[in-house]
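So the structure is just underneath, and the comments pick up after that.
A single protein chain has been omitted from the complex, and every remaining protein chain is retained in its original position.
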Amino acid sequence: MRDDVLSGGFADTPVEAARAFRAALEAMARPGSIHRVEGARAPAPVSEAAAVLLLTLCDRETPLYLAPGHDVAPVRDWVAFHIGAPLVGASEAMFALGGWQALAPLDAYRIGTPDYPDRAVTLIAELVNLAPEGARLSGPGIRETARLSLPEVAAFQRNHHLFPLGWDAFFTCGDRLAALPRTSVVEAG
Amino acid sequence: MYVAVKGGERAIDAAHEWLAEERRGDASVPELSLAQIREQMSLAVNRVMAEGSLYDPDLAALAIKQARGDLIEAIFLIRAYRTTLPRIGHSRAVDTGAMRCDRRISATFKDAPGGQVLGPTFDYTHRLLDFKLAAEAGTPSAREADPLAPEVPRITEFLNKDGLIQDEVRSEDTPPDMTRQPMEYPANRALRLQALTRGDEGFVLGMAYSTQRGYGRNHPFVGELRIGAVEVEMEIPELGFDICIGEVVLTECETVNQFAGSKTEPPQFTRGYGLVFGQTERKAIAMALVDRALRWEELGEENVGAPAQDEEFVLAHSDNIQATGFLEHIKLPHYVDFQSELELVRKMRKGALDAMKEAAE
Partner (left out) sequence: MSVTEIGTEARRGWMGLLARAPAARLAGVFDPLGATPGFEWLRTPETGGVMVRGRTGGTGAPFNMGEMTVTRCALRLETGEVGHAYVQGRDKAHAERAALVDALMQGPRAPELREAVLAPLAEAEAAARRGRAARAAATKVDFFTMVRGEG
């Protein structure tokens, strides 16, 4: 294992993980809101925000899928040391990390079961641009409407129709993140 | 129906203060240290570790002190603490064949290779109160002899060589974990063993005893009972190899049970298995008997309707923390539920009394 993959974890885990968890929670509870996070550094091409999410949400019991582009040796080793999440294929994953295109096809992921709708994947999609513009969001956690630069609209509409099943998604870009749960209604901006 | 009730904070604070005072007892008597509990109440510590499902003698001693010696309360404290620990991973399956045995006996073979080693057992004590212990007993010292060969072969392996006992098929399957997924029935044997090893000693003992008394009899012999330390190894992903991360004391019991054979199997012996944290012999033997009773279906035996054959009955009621939680919650405020019951009973009584009156007229 290369020595450089051993660094980049939280320096003060309880405090930093709690802050990051709060940010992730806020993002998911208020779809479209954008939050800045810090404290983690993973090998390229993982963004700082995605590294923070992985450290905060994943552990040895959350199977992780690395999509093409993110599925590289330094990232695998970094995950092994800092998180220990088993690396699996898309259909077994509880979390999936990659660029939006690389994460496709979306019907490969788990969407939960009627008894356990929570047994669904959470996607972490790395975007080149993350801004409060573009697609119009409404639904729980949103006062009237919000806007978010989603990479597309159709996939989120299809996912919303599966409710209470379906996946949830985080979007990361540099040190910023936003989220879109399956409850949100998405319309083209 | 649950309704939040407010109030009583001062009463609760006062109750906690008094609890702390009562826990300490007479202040003129020296306070117990955790080391004293760990070293001198070690079998209580062992039980708390086994049923609390967390191997840490110091924490178990603390829990016993805090719980004033109420072991189920102590187990509750350990279970609560356990949930705050991040799961670092899982060990390799421990090799009990490599156990450094303090005790190792067989009820089936007198001349078992490796010998009958009694260890620090109560078995041949006379169960007479020893009033010397009422005073300070000093520091006893046990006699020693030249250590025996460290390898202690398994009794069941001898029977296995001759095909006289059902084989345990080795596998590396990932076992289910009831602390992570809700229980689902039917459970497989791995899940049953997990539930039994952390199950209440009294409950598992009672179930095992019921099989001996005829409710699903399975004719057990203790093929082997061993108590001792085993090293725990874990694969470390960042190193790429396994290391030993510590050592635990375990009690292992293998029973050898008569089996008349079935449509597909010739007569042979079958096995029940018990493996428990700490020196916990009664529990390990009981676990083996209950494990064997629950295997009726896979062995093609008849279900005679005995409680110990009913997997859901046994597993759903073996956990003393679940049981005590549900049992004891009925003493907490149920004012609203009871009000509605009261009204219902009054109404029904009135109806019944009116009907009786009418009939009499």
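Each chain gets a letter, A and B, in the order it is written, and its residues are counted from 1.
One rule holds for everything that comes next: a residue touches a chain if its C-beta (ideal position, glycine included) is under 8 Å from a C-beta of that chain, and two chains touch if they have at least 3 such contacts.
All values derive from a computational prediction rather than experimental measurement.
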> Which residue among B:42, B:66, B:91 or B:324 touches the omitted chain?
Replying inline: B:91
>> Looking at the full complex, which residue from B:10, B:132, B:170 or B:213 touches the chain that isn't shown here?
In response: B:170
> For the full complex, which residue in B:34, B:190 or B:299 touches the chain that was left out?
Replying inline: B:190
>> List every residue of chain B that touches the chain not included in the displayed model.
In response: 49-50, 52-56, 58-59, 82, 85-94, 96-97, 100-103, 110-111, 115-120, 142-148, 150, 154, 156, 168-179, 189-191, 193-194, 197-198, 231-232, 234, 236, 238-239, 241-248, 250, 252, 254, 271, 273, 275-277
>> Suppose we count only contacts with the excluded chain; which residues of chain A make the list?
In response: 3, 6-7, 9, 11-13, 81-82
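We take it that only the chains that are shown with their structure count from here on.
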>> For the complex, give me every residue of chain B touching chain A.
In response: 86-89, 180, 237-240
> For chain A, which residues count as touching chain B in their complex?
Replying inline: 1, 6, 59-61, 77, 80-81, 84
